[in-house]
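For this depiction, one protein chain was excluded, whereas all remaining protein chains were kept in their positions.
Our next item is chain A:
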Amino acid sequence: MPHIRTLLIWGALLLATAIPLIAAGQSPLLAWRSPVYIAAGFAGVVGLVLILLQPLLIGGYLPGLSQTRRRRLHRIVGTLLLIMVIAHVAGLWITSPPDVVDALTFTSPTPFSAWGVIAMWMVFLAALLGLVRRRWPWRLRSWRLAHTATVVVIVTGTVVHAMLIQGTMGTVSKTMLCLLALIALAKVIFDRRVWRSGLRLGG
C-alpha cells in the first residue's frame, strides 16, 4: 500500500514540524516580547525545523520526490536555513545589541550562545560548500566529507544551543524535534557511508 505509506510519512513530517511551531506560538513569553524579538525567536525555531528536513531530503526518505526535485529542495531549504540564521541573529541584535556582541565574541555568560555561534559559522561554511560544489576541484568524496563534517557540527551545536535555552519552545516538542534531527542526520550518514563512499550517482 504505497499510498498509505506515503501519507503516513508526510503526515508524520507535518506533525513533527508543525507541533514545535504551534507549541512555541502558545508560549506565555510572547506576551512580554517585542515583535522583532518574537520574529528572531521564531526564525530560530523554523531553522531547527529546516535542519530536520535537510537530511530527509538528501537521504531520499520522503516519498514521491524525484532525485532532481529532492536536490533542488535541499538547496532551497539550505538557502532558507541561511536566511533564518541571519534573521535570528539580526533580530536578537536589534533586541539587545550587547548580548549579541557577547555571543559573537564568545564572551557571553550563557554557555548556549557559543554553541549557536559555532553552528552559525558552520551554516555559512556549509552553504559556501554548496555554492562551490560544481566547481570543486577535488574528488566529490572530499566535498561530501567536508559538507557532512560541517553539518555534524551544525546539528550538534544547534541541538545543544536549543536544549540549553529557556525560551518559547515547549520542552517536549523541542526535545522531540532535536532527537529527530539527530536521528535523521545519523541515518543519512550511515546509509550513504559518507566516510568511505566515492562518487555515488545514486542521489
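The criterion applied here is as follows: contacts are C-beta pairs under 8 Å (C-beta built on N, C-alpha and C of every residue); 3 or more make two chains touch, one makes a residue touch a chain; residues count from 1.
One rule holds in what follows: contacts and distances are computed from a predicted model.
J.: Quick one: the chain not pictured, UniProt calls it what, "NADH dehydrogenase subunit G", "Twin-arginine translocation pathway signal", "Cytochrome ubiquinol oxidase subunit I" or "Chemotaxis protein CheA"?
T.: "Twin-arginine translocation pathway signal"
J.: So which of A:Leu29, A:Ala90 or A:Leu140 would be touching the chain we can't see?
T.: A:Leu29
J.: Among A:Thr6, A:Ser66, A:Thr107 or A:Ser142, which residue is in contact with the omitted chain in the full complex?
T.: Residue touching the absent chain, from the options given: A:Thr107.
J.: List the chain A residues touching the unshown chain?
T.: Touch set of chain A with respect to the missing chain: 29, 31-34, 37, 92, 95-96, 98-99, 102, 107-110, 112-113, 164-167.
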